[in-house]
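One chain of protein is taken out of this complex; the other chains stay put.
Let's turn to chain A:
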Amino acid sequence: MKILIIEDEQDMLDTMKNFLEKENFVVETAVSILEARDKIGIYEYDCILLDINLKDGNGLELLKDLKEKEIEDGVIIVSARNSLDDKLEGLNLGADDYLAKPFHMAELNARVKAVLRRRQFKGANKINIANVSVDLDEHTVHVDETELSLNRKEFEILLFFCSNQNRLVNKTALAEHVWGDHIDQADSFEFIYSQIKNLRKKLSVAKAELEIKAVYGIGYKLVVL
């Protein structure tokens, strides 16, 4: 899987590259529209992460070019502006997703994988980890052949963990992903704990070969037993 990150902030670029490479993606980078145009012209990417504010122009222009040339790469807009206009314009121009800075890497990871899945499987997609299979269309989870009954939030949590297998998932990132942005200032995220507890119980009862491990004070990690 090849990913192109177009981002002019070197630190940000390094962090994203570093994180995605650990997910075994091939990551290329560009720091300007000019450089990005060169790379897009030569290579094909599965997903492009596009910053809107670049030194030599607006990333949305690049997006227009891509769509005019009928280049089918998946595009996720990454913007520090967090304005609804940018978001709507970007999505109208054919971007697959929009992510406002600052974001958690786990969130970026989940979004990238969602875009890749949608493109590769044309909708019909499943994630298989160990003996657990998550069906994203049916919103069902099977352990071996038995269906696991999860509520909507438990499903979202499990899916988020599956996208970030073996990675540290910060509980803030998890809360924002599952409960929405406006939960972000809620009193401690301890309430997440009860949901995790339920999910763990259900997984262990079904003998899933997965475990959600707590990382002291920070968050959780999904590991294959």
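Simple rule for what comes next: a contact is a pair of C-beta atoms (placed from the backbone, for glycine too) under 8 Å apart; a residue touches a chain by one contact, two chains touch by 3 or more; residues count from 1.
One rule holds in what follows: contacts and distances are computed from a predicted model.
Asker: What does the UniProt entry say the missing chain is called, choosing from "histidine kinase", "Sulfurtransferase complex subunit TusB", "Anaerobic sulfite reductase subunit A" or "Oxidoreductase"?
Answerer: Per the UniProt record, the undisplayed chain of the complex is "histidine kinase".
Asker: Please pick, from A:29, A:133 or A:170, the residue that touches the omitted chain in the full complex.
Answerer: A:170
Asker: Looking beyond the chains shown, say which of A:12, A:71, A:93 or A:129 touches the absent one.
Answerer: From the options A:12, A:71, A:93 or A:129, the contact with the absent chain belongs to A:12.
Asker: Among A:2, A:37, A:153 or A:200, which residue is in contact with the omitted chain in the full complex?
Answerer: Selected residue, touching the omitted chain: A:153.
Asker: Pick out the residues on chain A that sit against the missing chain.
Answerer: Listed in rising order, the touching residues are 9, 11-12, 15, 18-19, 22, 80, 83-84, 101-105, 153, 167-168, 170, 172, 179-180, 182-188, 190-192, 194-195, 215-218.
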